[in-house]
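The complex is shown incomplete by one protein chain, all other protein chains being positioned as in the whole.
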Amino acid sequence: MNYPEIVRIKEIVEENPYVKSIFIPFSKTIEPGQFIMVLIPGVDEIPMSVSRIKDGEISFTFKRVGDATGKLFEMEIGDVIGVRGPLGNGFELRGERILFVGGGTGIAPLLPAAEKAKHLGKENIIVIGAKTKDELFFVGEMKKLGKLIISTDDGSEGEKGLAADIAERVIDEEKPDMVVTCGPELMMKRLLDICVERGIDFQASVERYMKCALGLCGQCCIGEGLRVCKEGPVFDKDTLIKCSDFGVFTRDASGRRVYFG
Amino acid sequence: MNYPEIVRIKEIVEENPYVKSIFIPFSKTIEPGQFIMVLIPGVDEIPMSVSRIKDGEISFTFKRVGDATGKLFEMEIGDVIGVRGPLGNGFELRGERILFVGGGTGIAPLLPAAEKAKHLGKENIIVIGAKTKDELFFVGEMKKLGKLIISTDDGSEGEKGLAADIAERVIDEEKPDMVVTCGPELMMKRLLDICVERGIDFQASVERYMKCALGLCGQCCIGEGLRVCKEGPVFDKDTLIKCSDFGVFTRDASGRRVYFG
Amino acid sequence: MVNIGTRISELKLRNPTILASGILGETSGSMKRVASCGAGAIVTKSIGMKPREGYPNPTAVEIECGILNSMGLPNPGIEEFKKEIDEIDEIDIPVIGSIFGKDEKEFAFLAKKMEEYGLDAIELNLSCPHARGYGLEIGSSPDIVREVVREVKKKVSIPVFPKLSANAGDIVDIGKAAEEGGADGVVAINSLRAMKIDIHLKKPILYNRVGGYSGKGIKPVAVRCVYELSRELDIPVIGVGGVETWEDAVEYILAGACAVQIGAAVYYRGLSVFAEICEGMKRWMEENGFESIEDFRGVALK
Partner (left out) sequence: MVNIGTRISELKLRNPTILASGILGETSGSMKRVASCGAGAIVTKSIGMKPREGYPNPTAVEIECGILNSMGLPNPGIEEFKKEIDEIDEIDIPVIGSIFGKDEKEFAFLAKKMEEYGLDAIELNLSCPHARGYGLEIGSSPDIVREVVREVKKKVSIPVFPKLSANAGDIVDIGKAAEEGGADGVVAINSLRAMKIDIHLKKPILYNRVGGYSGKGIKPVAVRCVYELSRELDIPVIGVGGVETWEDAVEYILAGACAVQIGAAVYYRGLSVFAEICEGMKRWMEENGFESIEDFRGVALK
């Protein structure tokens, strides 16, 4: 039943001044890359990637950006939220050397993905980028999972520059079999182009405004009717190349096109 | 799903000038004593006891009494009817020596019951009664299943007299462990009283006007709300003793009481 | 200590589960049985002026999300029904007499009879979805509903509960008309006008073609009706439609119902359904710190 299960918050971790993780009981199987719909009673219900997968428990990790995340940010242990999921597909980790590139809150779904990759015996290279040092998170956990490269737009930590630029260099140096990414769409689009050029396997987790999360309303469609809530949020290189809107425009809650950049 | 399955009539047997058996495909398990609702499209849907149980096939055996049975009587192989069931409970054959007493179309459900009893290694004594010779049926088949005593009201075949009278004598002679009966309610009531008096185990298959056959409408209730379509049609001695209406009145389609005798 | 007793107007119920009309409510024996199974009250089969045989079978079938029936209001008639009522003295829960008629005069006459027989309240079946001349036509006009309730109220002093349908007209308009007419509460909803066509027969499966749909498939519609009626009316609302589990009953009470009626679930869950719902509800109330039905009734309206 694709219906919210009402649960109590088990634990809250402040990842940085702007980002928190909320832990909730979750008894179903969920794969890295899959997401849940988080119901904040009386406020909204929003999509959140799973950021940690434990036994009977998961977390999601979010930045305060508006009403719903703002309310979540103020919540305390024991508070009640609703959870629908697992929804969508997960990452498929192919090849032996995987480069993970996460930008902003896009770092969140990469943590369980890199953990799984490590568990499968793969060699991980991880690039995480943020505007500034303060906005980084998961640094300690990521370090344990592979070779970690940090980038900040302002150079306050790690390398200075855009994650996509850093990633391009790392791709050429490290020659990964696959790039797995989540973050701003323009960053993912650049990585897609890079991987197409170089013939490297690629997966990206795409964000679109979501309403029904049942694959019905069509609100979240990209390309030729691919539902991010159903066929996504993770898409392959070959699929995304054919999406003429990927990296070009997204849609607001009314379905109007909103161009990037 | 308690919903008619539409089937084609496989075979029709004329048991006597007034009674026919219709064979239909039936893939579910059904016990002697249980019944089905037979839908005659555009006419009615009526309860019928299972009269033969074969592999993937059953029969019901009926007398032409009105619209629905009249229409059934005219049907041919390949004609379409609906079947809901199995419904209700079945006979529970207890003890080693069982006396079956069938009157009129009440003989029908006793055939598979006696067959089962024989199969279970019990010793059968069978009394079947009808008004006259012509109205008897299942004589050949019953003979193979135990000691058969025939009674007719007019003495045209077997012993002359009411089946209940004959049965009373047989009970005293044969000392059965149990009496299993189906037929006119006054006959069954007399047998009940006899068995109570003598402390003999007893089951009877009761008929009441049926509508929903779902246990909902209450049309078929006897005693303290026992639904013949659900808790019946087969009832034990102890249950029937407590039904102050058993053998006293039945109800017509409107629910009005119709007194016997 | 948790108390699941409830009140509907002046009726006091030991618990909020009521046997719905048309379910095992036609004979004294079946009413006694339901009372002994733990119901909080019983509604009789709908009774009319004269004996009626109802429609030929099939009158009821199970379909995917519920039960479809078109009994056609079979009943022994008000005179004969006295025999059943005379035999239920030992029942110590409220028994509500359901009646149907073709106009306010018949309703008033039947209600008076039911009162004379000693019943505790009257339910007006204004909304049978399949019997021509009764029900739908009456129940979808606020003016007729107001008038019927008013005439009945003039004749009897026991509480009167019109039963509304979601088949035609705005249920809130009808509910308001009932309230204006002096109703002591409303019951919502009767089964939904519906049909199942058998693709093998290529015909409607019910003899009467159209029937009333009940069971869990209608619950979302019925809960919405109860919610809207509770919000707009000042009189008690009794919820009916697809109540099968204690969760369903709680949902109705959160929507504002002071009691629920149970029909189709007698098929799905058996006669233990009344006791099971009460047990579950008590447990839930304990866990949630509610001491009485009133503690959580209508909470969802806020």
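Note that the chains are named A, B and C in the order they appear, and that numbering of residues resets to 1 at the start of each chain.
The rule is short, and it goes like this: a contact is a pair of C-beta atoms (placed from the backbone, for glycine too) under 8 Å apart; a residue touches a chain by one contact, two chains touch by 3 or more.
The structure displayed is predicted, hence computed values, not measured ones.
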Legend entry - Partner chains on view for the chain not depicted: A, C
Legend entry - Chain not shown: contacting residue from A:37, A:127 or A:206: A:37
Legend entry - Full-complex contact with the absent chain, from A:25, A:155 or A:218: A:218
Legend entry - Contact partner of the left-out chain, one of C:81, C:213 or C:274: C:213
Inset, instruction - Quickly run down the residues of chain A that touch the omitted chain. - result: 1-4, 6, 37, 39, 41-46, 80, 82, 84, 210-219, 221-227, 245, 251-257
Legend entry - Where the missing chain touches chain C, by residue: 63-66, 68, 140, 168-170, 192-197, 199, 202-204, 209-210, 213, 216-221, 223-224, 227, 247, 250-251, 254-255, 284, 296, 299-300
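Please note the rule applied: only the chains that are shown with their structure count from here on.
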Inset, instruction - Between chain B and chain C, tell me the centre distance in angstrom, where each centre is the average of that chain's C-alpha atoms. - result: 36
Inset, instruction - Return the distance between the CA-based centres of chain A and chain C, expressed in whole Å. - result: 52
Legend entry - Chain centre separation in whole Å, for chain B relative to chain A (CA means): 69
